[in-house]
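The other protein chains are all here in position, but one chain of the complex has been omitted.
Labels A and B are assigned to the chains in the order they are written; within every chain, residues are numbered from 1.
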Amino acid sequence: MARVTIDGHTIEVPDGTTIVEAARKIGGDIVPPTMCYYSTLKTSGGYCRTCLVKVTKGSDKDPRPMPKLVVACRQTVMDGMEVQNITSPEVLEAREGVVEFLLLNHPLDCPVCDQAGECDLQDLSYEHGDEGTRTVFRRRTFPMRDIGDKIKLHMNRCIMCYRCVKVAEQLCPERVHGVLNRGWDAEISTYIEKAIDNEWSGNMIDVCPVGALTDKTFRFKSRVWFTKPLDAHRDCDVCCGRVALWVSGDAVLRVTGRKGVYHEIENTEDGKPGWICNTCRFEKKNLSDWVIEGPRHIDRHSVISQNHYEQLKQLKQDLSRQKLIGEKAHNN
Amino acid sequence: MPILHIAQAEFDGWLSPEVMDYVASILRIQPIEVYEVATFYTMFNLKPVGKCLIEVCHTGPCWLMGAEDVVRYIEKKLGIKNGETTADGMFTLKTVECLASCGTAPMMQIGETYHENLTLEKVDTILEEHKNAGVRRTHWEKEKIKS
Partner (left out) sequence: MGRQLLLDNLDKPGINTLSGYQETGGYESLRKALQMKPEDIVAEVQKSGLRGRGGAGFPTGMKWSFLAKPPGEPRYLICNADESEPGTFKDRYLMQRKPHILIEGMIISSFALGANTSYIYIRGEMMYVYHILQKAIDEAYAAGYLGKNILGSGFDLDLHVHCGAGAYICGEETALLESLEGKRGNPRIKPPFPAVKGLWGCPTVVNNVETIAAVVPIIRITGEEYAKIGIGKSTGTKLISASGHINKPGVYEIELGVPVEEFIYSDQYCGGIRNGKKLKAVVAGGSSVPVLPADLILKTANGEPRLMTYESLADGGFATGTMLGSGGFIVMDEDTSVVKNVWNFSRFYHHESCGQCSPCREGTGWMYKILSRLLDGKGETKDIDLLWDIQRKIEGKTICPFGDAAAWPVAAAIRHFRSEFEQYIDKGNSDVKHYYRINNLQES
């Protein structure tokens, strides 16, 4: 076990825990924001540099501070380590710089972006960015691509977090997309417009922190904050079948995995991440396909976390009534 | 990567998607893994190039010593812009970053050969020679001829 102090809060965590994981155990404002780190994807993290923190004391054994800021998502804790996150002006300034770099070539097309309202980059720039923009240059652009018939790739919005590549590597039987070119021109692509066609590819949409990968069955249907999230499940022989439905009226506009506080897919009872298959995600768009569990509480800090829909006590009953109607119609 | 070098030399000096798929099938890896690697390194050409690829260094010391003039001279002489290939498919001109020959700047590389301490007259002679030779000579091809 190792005792680590982050912004004055001390916690004991198992050896090998990263600073981010330790901070998440403490919770609150002191958790460094992450754009590329995803706890359930191996080797993720380290790229975006938003989680940079200052280590003011290395450990009890070696109390020297670390000379540079370190990435909290990859740096493991040592016994006696002291970390400064929001209490260090240096960290905050560096983070502001990273936000500016991430937005430098971002199209800022939030008004027409389906991710708006649940976008990590939006949240990050509100909380850690500076006002205004200092670049005067034309932003980098890429053509829009379809990867498969269900997923749209807006490379312009991409921040190169590599999460979708890790999904393809770790969930899908074979990887057909990856990072091409380098530096400024690096892009996510299949190179020869190959379709991504396997049962798990839709999870890329869930892990994308921005609107670079979007669900084509949901594009431009509704703003996310006008839809109501419901927990639901079905018996699926491919995946766990536990999803969040995003409904408007009695229409299921979108199906996603269930995401927790840090916008990551929650684990199911067996302790594994609740990734969902493409059949559940793209094809089961009737309420009658699902067993509704109730409104989903959104913990995450964003527009949709107002949770106003939870006030509607009537909702659940309404929905089960509608479901019955739907089933009847279906049976007829 | 050695396989990509060989493939590029064997198939007209550039890597088409078909060639890369073929490399992937030999190595039993996903084609995308080959694309990722091929697009990362500047020495792999993903578009057809001329028989004679002229690579002029334009970084730091070479630039101090007048690499720009060399580039513009070749452009004018061959009637192509940087990155283009002559109509007869003979020459492709490319500017590249440092080739570690800064003491003998300015310099350019054609095939595997370094041409150093360039002057405009020297460029003339070199281009003339290559025009007459008319073939690409890479190591792999030379090996092939030998065997």
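We adopt the following convention: contacts are C-beta pairs under 8 Å (C-beta built on N, C-alpha and C of every residue); 3 or more make two chains touch, one makes a residue touch a chain.
The structure presented is a predicted model; accordingly, all values stated were derived computationally and were not measured.
One chain is missing from the display, and on chain B it is touched by residues 1-2, 4-5, 36-37, 40-44, 58-61, 63-65, 68, 71-72, 75, 81-83, 96-105, 109, 112-114, 139.
In the full complex, chain A touches the hidden chain at residues 45-49, 52, 68-69, 71, 74-76, 93-94, 97-98, 100-102, 104-105, 134-138, 159-160, 179, 181-186.
Keep this in mind: only the chains that are shown with their structure count from here on.
On the chain B side of its complex with chain A, the touching residues are 17, 30-33, 35-36, 39-40. Listing the residues of chain A that touch chain B in their complex gives 174-182, 190-192.
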